[in-house]
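Every protein chain except one is present and positioned as in the full complex.
Let's look at chain A:
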Amino acid sequence: MVGVAYDCLANPLGAVRSTFEKAIASGSDPASFDGRDWGAVDLFRNFLYDDGGLSQVPILNSASIRWVQPNTLVRFRGMIQDMLGNEFYVGAYKDGSVWRTNKFTDVPQFPVDSTPDMRLWERRMLYCTPVPGQNSWAESSNAVMYASMESGTQQKEKRPRVDAEATDNMDYDVSDNGIEGSPSTKKLKENGHSTQQSITEGTSSGMIMAPDVNSGSLPCLIKIYDCLESDLKLNEVFEFVGVFTFDSEFKEDKDESDDFTNGFSEDVLVHLPPNKVPRLHCFIHRKLAVHDFLPCSPTNEPKPNLVKEIREALLRHLTAVLGNDGIAANFMLLHLLSMVYSRAGTVAVGKLSLNLTCLSRESAPVFGTQLGLALKNLLPFTQCISLTVDYLNTASLAPRKDYETSRLITGALQLAEGSHVIFDETRLEAGILNSVGVENARLLKTLIELQKVEYDFKFYKLDMPADIQMLVLSEGKSNILPADVVLPFHPSSVASAEVTTEALEAWRWYLATLRSLPHSIDSELQKVIENDLVAARQEDRTLGTQDFSRLLTMGRLMSMSFGETSLSLEHWQMVKELERLRRERLK
């Protein structure tokens, strides 16, 4: 694009319109834009990536929503928590003799009602939430940059957010109802309905489904245009860039609408009123990997000696955190690097869950907390679940579809790829599991064994693949969560580990980057490994496929931890030695 005549940041819709007009003027038939773009997305792609505009785009979160203006360009980072299906909308229509478009907006710029010339297009709706368990350091760096702006717009904070078109109604005071956000003032006036009633209804349904905007975690309804279905999957983490709308035009008119329309109107949307959940009309989406969450990613290539240095330092840190237990630290390092990289049938290859045993009631709080804190600083998404009989009996671990609201109710196990979860089993006491508890225990077991979570769709269950690093802390070997590696934990000291920010950043980068390295093995070493496995099995008949799998996964992770892409004999020997030490402990 030569010379951007419009402000992509402040008036993205203007940009959309002008490209549309340009496309129409050049003789294109609006019908040819069914399911494809006319150049608007390219414009934004140029602006964002080629001209480096991305960093200027504010990130939408619970803090920035106070000052971000509607109909401006924002980005949103979040996990796809639910998919709300497709929505048909009037994409292009003729206003008089001029073609207009409604793409990337909910509110038509010109009235649509009477025109017969229109094209129906479709868009996908995704319900996104902030990634569960996201640590504060992984929040966007831009937040700081805009903090000053926020204080500058302090006076706006308490004001209801309204659409630009409805600004004249801003003085309509609804604050005595105790609700933030103005529900549909304009329409209410027009229809002369009881404000009170509408508002209470609006909020009651909003309360169920949509977390309050001010509560810290901000969900967002993303509308995606012209994209392949396979691009976006449930539980994946994305960055969406698009037009932000926070529609105060919305009203809920219970009285007028007859039963017929009620039954059809997207009941999903009824529970996600636009004055509670912001909408984002997405131009560009980008899948985020862990390293995208690093505040400032060192762009340097993984140099062998640098990687080695970082590895040594991190290992020292983990050893300190783990009370000077070197073997545990080594396993922990491998565990933190693990990820599912392929699936063969039901087998998830590459996972390495770790079970630290011998943690007593006394030592668990000490090391558990310390470990939890350390991991929080290292990984972007971490969670800690304390398993008790009570928890198992009451928690809803698996997501469940609620057909009343047509929403997927999230569960504790709906997690983004690469999340880390600590299961603290040390407080588990003898007790009776009810049916929920049994089901939950089964879910946990499937998750750790197959890396799958069964989502409950009431009439059937659906397996969703997961990729979650699981660390189990327990007194004896855990039976609810049979981990790949069971290691008795032998701490010898309690030391508080002091770390510098630079070191932390290096470690984060290390863990994020090395995980995704490609990996292979040459045929010679393959022979060596095969021979080793056969020999081991001849010696000990109890060795099974799982043990072999574990060894191979460890081998891969070990060489990966040195930043290498192919397994060397030396690292294989290290793995065998590590395994030997572990077995000794188990005796």
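By our rule, a contact is a pair of C-beta atoms (placed from the backbone, for glycine too) under 8 Å apart; a residue touches a chain by one contact, two chains touch by 3 or more; residues count from 1.
Note that contacts and distances are computed from a predicted model.
The listed choices are "Tubulin epsilon chain", "Elongator complex protein 4", "Outer dynein arm docking complex subunit 2" or "DNA replication licensing factor MCM4"; the UniProt protein name belonging to the chain that is not shown reads "DNA replication licensing factor MCM4".
Screening A:Asp29, A:Asp51 or A:Glu577 for touch with the missing chain picks out A:Asp29.
Contact with the chain not shown here comes from a single listed residue; of A:Val90, A:Cys358 or A:Leu581, that residue is A:Val90.
When the omitted chain is restored, the residue from A:Asp7, A:Asp51, A:Glu229 or A:Glu584 that touches it is A:Glu229.
Looking at A:Asp7, A:Asp51 or A:Asp117, the residue that reaches the missing chain in the full complex is A:Asp117.
The chain not shown here touches chain A at positions 29, 31-32, 34-35, 82-83, 85-90, 102, 105-108, 111-113, 116-122, 229-230, 233-236, 249-250, 253, 256-261, 263-266, 269, 342-347, 349-350, 403-404, 406, 408, 457-460, 462, 464-465, 519-521, 526, 529-530, 533-534, 537-538, 541-542, 544-546, 548-549, 552-553, 556.
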